[in-house]
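Take a look at this one; I'll ask things after.
Here the complex is missing one protein chain, while the rest keep their positions.
As written, the chain order gives the labels A and B, with residue 1 at the start of each chain.
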Amino acid sequence: MRTTTRRGFLGLAGLTVLAACSAPPGPKPGAKATAAAMDKLAALVPKYVPRTVLTPDLPGSVPGFGRDGYLSYPPSEKLVDLVTAVPGKGGSYKAMVPTWSPLPSPLGQNSYYDAVNKDLGATIEFNYLDGLTINDKLPTLLAGGDVVDVTTLPGWALTAVPDYARAVDGLFEDLTPYLAGDVAAKYPGLSAIPTLAWQYSVFGGKLKAVPAWPTPQFGWVLFHRKDLWDKLGQGAPKNADDLLAMGKAVTDASKDRWAFSDIFPMMEEIFRAPRKWRKESGALVHRYETPEYAAAVEWMRKAVDAGLVHPNVLSAKSAADDKELFKSGQILVKNDGFSFWAETLIQVGKENPDFWMEPLPVFGADGGKPEYRMNQDPSYTFIKKGTPKEKVEELLAIFDYLSAPFGSREQLLFNNGVEGVHFTRDDKGAPQVTELGPKEIVGSYVWLGGRVDPIFESQAHPDYVRTATTWWNTAATVRHQDPFDGIRVEEPGDFTAAAKPFEDKVVDIIRGRREVSTLQQAITEWKAGGGDAGREFYMKVLTENGRA
Amino acid sequence: MAVLRKSPPADALTSSAGTGRPPLPARLRRDWQLLAMTIPAVGLLVVFHYVPTLGNVIAFQDYSPYDGITGSPWVGLYNFQWLLSDPEFWTALRNTVTITAFQLVFYFPIPIMLAILLDSVLSRRLRLFIQGIVYMPHFFSWVLVVALFQQILGGAGLLAQTLRQAGHEPWNVMTDPDAFIVLVTAQSVWKDAGWGTIIFLAALAAINTNLYEAAAVDGASRWRRLWHITLPGLRPVILLLLILRLGDALNVGFEQFFLQRDAVGAEAAEVLDTFVYWRTLMTGAWSYGAAAGLFKGLVGLILIVVANKVAHRFGEQGIYKRS
């Protein structure tokens, strides 16, 4: 694996600085840059051997990006018992995983932990990392080296720590000897995790982690309140102008109704601006420099000027809580994560049976296709360095068990708990949580081991699984193709730092505090402030990986 | 106290180089109890504050936590040169200083006035009730404070909807960069002025009532008593807090500005703490962040020393005395 370091770029950083004093030669202070390509690492990871447990009702479209759909939960007698031998050998392990939920009852007072641990044949004791402060905690945790037997870290949090690869190398066990090559006979569950997710788990030329949560994700999904949208006589927009016109038609400030939240990130995708770089005749063009990005900025400015964006979103987005505004119908279109859909249906459906939301149908700004960005950086489950071989093997067997997919007895147990205790089945067989459920269960075992989840939350709404699976598999076909897909890049700190001042100016333009025509000037400043240096760095990465 | 500190006659002194102090052993004999009382707190500070604060030397390094301070290369003033040449830094500094100056005039006096007003309420029970109420907002998070302000002043809030109903174009105060400094000050006053009265109420309680009575008997009016007894009584505390606030001049808070930054733009809302967050925490520039921190501390130190000197010039005690 080749590595490009920032040190090689000292000479290239011809930085012009506009302020009172002159800057010293050399890059802005910040993280050191490296890059590692994933696609050369096939020999280090397990060979992919897919396994299907139940035939899906709605098969996924694109391999690795589409998702299967199951219209109903299989009844208990149809569940497949995948792991017949007890995976554990009676060991006791501490695991630290992140959580964004209230803490469950601790081990010893938690029948869910007891039930799963019994089935595992080992005792796992979970400690949770507070998800909101994970960025503060992680550098101290890694610098202090106080890790427990098993640690799960989200990819975005880990890669935000400077020099994380060195921390990973020093603290966690090398799993290459255990997992490289064909291990399907021993670990059928782990072997069914897609190769790309495994390749991301290679740090510094060694397989260091088991990918947790390798299910593909859209960065953002553009939802609309279809129930209200229909009632107001609007149909499906065919292009960006349509959406703007419909936004004007549905907005009525005196009735507390606005069309949009801050949907700019989604408009970039609808206008087909790249995630970061686009390769054009051998050169790299950054997102900020593309005409598509400029068009998205201009569109958004029009929406703000026409008063189509909810004022509270403009005055303090995080304090406004656009989720609540969306649920109450004060905002009709907003972007959020895909899971917002099922989650909201489960909650609001109880209060308002007419409530229905879905993503706006797939459309591009010019009537063509959009380029939706999909997130492939999974989370990682590490084993502490120095763990003896037999303990590592016991843990890997446990992770293999916990990689059991939807439709297996194991998955229902570690996902939903014990039937009759943590959930009951409704008349269609879908699980409904009991009062005890949420008090004992939060995402815990699901982090240890990975599985690509199909769409199966039929308890959310009778139409949910079909609509969601159809939308997902259509959207996955128009996903953005990134020239850096599969390359883990630690970019130069000064390049990262140049983004914020630029985006501040874009926010100013969108909100009407700066003229649209000043965008070019902002781009020039961004280039000089680190953009061009970043381009050199990325170009070198591309060349070194034979993709130039 | 002055009486206690009275120096012995000058001719008794030989050792202490004309400072007018008794020799050290004598002073130690006199002051050892004071020292003993101070040592525990000093010990804690040294261990939990000063030792880790030494870590700020990374401001002069290209630091990585995995190399540690001993393993990271030294780069001299490199980080400071970058800091002072960063246009965003100057925007943040300008905004921070402007906001501090504005709030010294329009925020700082309010807890004092409020405390005097509350103190003048005669009914004990009513006073207790009002005091209890005005403290509450201090415990609200900034997110909630901003959300509450939105309910009233936001573009979908009470004010805007009333204007709309009356057929006027609504004014969204919360996205107006020109109104921003007034807005954040109003939010701060609402949130913290009540809490800020506590110290002044304690100081007011310490003023001898006999003085008021004597003045009243002498025919001094309500206002004259305020001017000649109450305010002089509060003066040391007011000055102390003023000097401390000056030392803290480059801190105006983080979350309040972080939340409302996009609403008015970085030009108006970027302050040093948000700058450090974006520029260093988000890009892993540890050394750069430490440099910004040292810069802030240094400015604060200069301001405190200068303010204290000015206080002495006006015959006040300030924080520490002239030696």
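Here is the rule we go by: a residue touches a chain if its C-beta (ideal position, glycine included) is under 8 Å from a C-beta of that chain, and two chains touch if they have at least 3 such contacts.
Following the convention adopted for this analysis, contacts and distances are computed from a predicted model.
Novice: Determine which name in "Regulator of Ras-like GTPase activity (Roadblock/LC7/MglB family)", "Polyamine aminopropyltransferase", "Protocatechuate 3,4-dioxygenase alpha subunit" or "Carbohydrate ABC transporter permease" the UniProt entry assigns to the undisplayed chain of the complex.
Specialist: Answer from the UniProt record of the missing subunit chain: "Carbohydrate ABC transporter permease".
Novice: For the chain omitted from this view, which of the shown chains does it touch?
Specialist: A, B
Novice: Can you work out which residue in A:P46, A:G69, A:G88 or A:P154 touches the chain that's missing from view?
Specialist: Final answer for the missing-chain contact: A:P154.
Novice: Which of these touches the unseen chain: A:D336, A:E358 or A:D494?
Specialist: Of the candidates A:D336, A:E358 or A:D494, A:D336 is in touch with the missing chain.
Novice: Could you tell which one of A:D130, A:D305, A:E390 or A:E515 touches the chain left off the display?
Specialist: Only one listed residue reaches the unshown chain, and that is A:D130.
Novice: Considering the complete complex, identify which of B:L77, B:L117, B:V182 or B:V306 is in touch with the unshown chain.
Specialist: Touching the chain that is not displayed is residue B:L117.
Novice: Give the residue, chosen from B:P87, B:P177 or B:G300, that touches the chain omitted from the document.
Specialist: Only one listed residue reaches the unshown chain, and that is B:G300.
Novice: List every residue of chain A that touches the chain not included in the displayed model.
Specialist: 96, 98-106, 109, 127-128, 130-133, 136-137, 139-140, 143-144, 146, 148, 154, 156, 213, 215, 217, 219-220, 256, 312, 318, 320-321, 323-325, 327-330, 336-340, 342-344, 346-348, 351-352, 375, 379, 415-416, 423, 431, 433, 437-439, 441-443, 446-447, 453, 457, 459
Novice: Residue by residue, what part of chain B touches the chain that was omitted?
Specialist: 1-5, 21, 24, 27-28, 30-38, 40-42, 44-45, 47-56, 58, 65, 114, 117, 120-125, 128, 130-137, 139-141, 144, 147-148, 151, 190, 194, 198-199, 201-209, 211-213, 216-217, 222, 229, 232-237, 240-241, 244, 247-248, 286, 289-290, 293-294, 296-298, 300-301, 304, 315-317, 319-321, 323
What we mean here is this: only the chains that are shown with their structure count from here on.
Novice: Calculate how many whole Å lie between the centre of chain A and the centre of chain B, each centre taken as the average of the chain's C-alpha atoms.
Specialist: The answer is 41 Å.
Novice: Mind pulling up the chain A residues that touch chain B in the complex?
Specialist: Touching chain B: residues 17-24, 26, 28-32, 135, 139, 142-143, 160-163, 166-167, 170, 253-254, 256, 258, 310-312, 314-321, 330, 493-494, 496-497, 500-501, 504, 507-508, 511, 513 of chain A.
Novice: Chain A touches which residues of chain B in the complex?
Specialist: Touching chain A: residues 62, 64-66, 78-79, 81-82, 84-90, 143-144, 146-147, 150, 154-157, 160-161, 164-165, 170, 172, 174-175, 177, 259-260, 262-267, 270, 278-288, 291 of chain B.
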